[in-house]
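Yeah, one chain of the complex is gone here, protein chain that is, but the others are all in their spots.
Letters A and B name the chains as they come in the text, with residue numbers starting at 1 for each one.
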């Protein structure tokens, strides 16, 4: 795969003027946070955006896997670049929509074991991990009173389709506590219809507080400072111990924060590199969506 | 009190792996009489042997369980432990009881079973040995 993308990269370098032109033509579209209708946008901001491509400020939330691993020993600029090229290449083939931990997704993937060679799994996204081509998500659903989870690699070539059935956020970045919660918190209908969210509206935050089952749990949730958990109803000694083990000084550790993140300048560089292609992919997706929505009117007498 | 806490801190602990190994408690998910009874009494079967060379069972492995004072063979149809991508992981260690020929004791499986079992069990079946594919026929739901 690396070799293939290297070739691709060389080809792109060879046709540098062409690439430039492409990026310039698509830069006519403003890349702002609010999604406007394309006709309106072209006439409105053509003059301004011709010189400079505007990178949307929320890119880092929508495409976190484009940012490399912050661990310095593992950084390799060439590998990261090649990975980004591969990711964009993959995004041109399937639509990987915007979603967050807490959104309800449906993933259709090729499966050699299935009779019709494809399976579909609906579930709430409880974890989003990894970066680059290794980005993965974990979906959870309760099927016939048994909690079921499947991990999917986002850029796996066997994935056929990723649909967002309900786009929303939760209070936490990881919902692993749903494993210790009663089943109704993670039960979703398999034939659920996708909910429509008008364009331009901010992503709603689901503020449900999860009431856990009594102990034993898979983790000591009283020590994790989860915002989405209701009162845990534990004995005093648990909270006491949690307080003993808390690390309140960690929020002041400036260098620890720095080593965990990618600095703003690097983020800008990365997203400036990929945003024209990403925008192109998004425009394509919108066009396809509009095509699908159109229903031929039928005569009714 | 303090000394007991200090003593408890002197050994290190590792993260829970949720392996299925000897003496693991399991959950019978078919409607066989013995399995239902054992689950209803609150005495779920215990794994006493795993028929592979690692001693740790995963989806599709045959195991021997002790259930209500009897030794019965069973097939694992779902594990709690972390799985690789595209392989489902369940909230309980599910087993289906079988006899020596691979025929399930029950007539129905009430939980979803991983779809990869179709291939795994077919590969394990030999023409004159045990036939495990009968288990697939009584499954009601695949994931």
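The rule is short, and it goes like this: contacts are C-beta pairs under 8 Å (C-beta built on N, C-alpha and C of every residue); 3 or more make two chains touch, one makes a residue touch a chain.
One rule holds in what follows: contacts and distances are computed from a predicted model.
A.B. asks: One chain isn't displayed here; going by UniProt, is it "General transcription and DNA repair factor IIH subunit TFB4", "Dynactin subunit 4", "4-aminobutyrate aminotransferase" or "Large ribosomal subunit protein bL17m"?
C.D. replies: Going by its UniProt entry, the chain not pictured is "Large ribosomal subunit protein bL17m".
A.B. asks: Since one chain is left out of the picture, which of the remaining chains does it touch in the full complex?
C.D. replies: So, taking every chain into account, the missing one touches A.
A.B. asks: Spell out the interface residues on chain A facing the chain that's missing from view.
C.D. replies: 60-61, 64-65, 67-73, 128-131, 134-135, 247, 249-250, 252-267
Simple rule for what comes next: only the chains that are shown with their structure count from here on.
A.B. asks: Using Cα averages as centroids, what's the distance between chain A and chain B in whole Å?
C.D. replies: The answer is 34 Å.
A.B. asks: With touch defined as at the start, can you tell me which chain A residues reach chain B in the complex?
C.D. replies: 109, 111-114, 119, 121, 136, 143-153, 156, 158, 179, 218
A.B. asks: In the complex, go through chain B and note every residue touching chain A.
C.D. replies: So the residues of chain B touching chain A come out as 16, 29, 78, 83-92, 94, 110-112, 115-119, 140-143.
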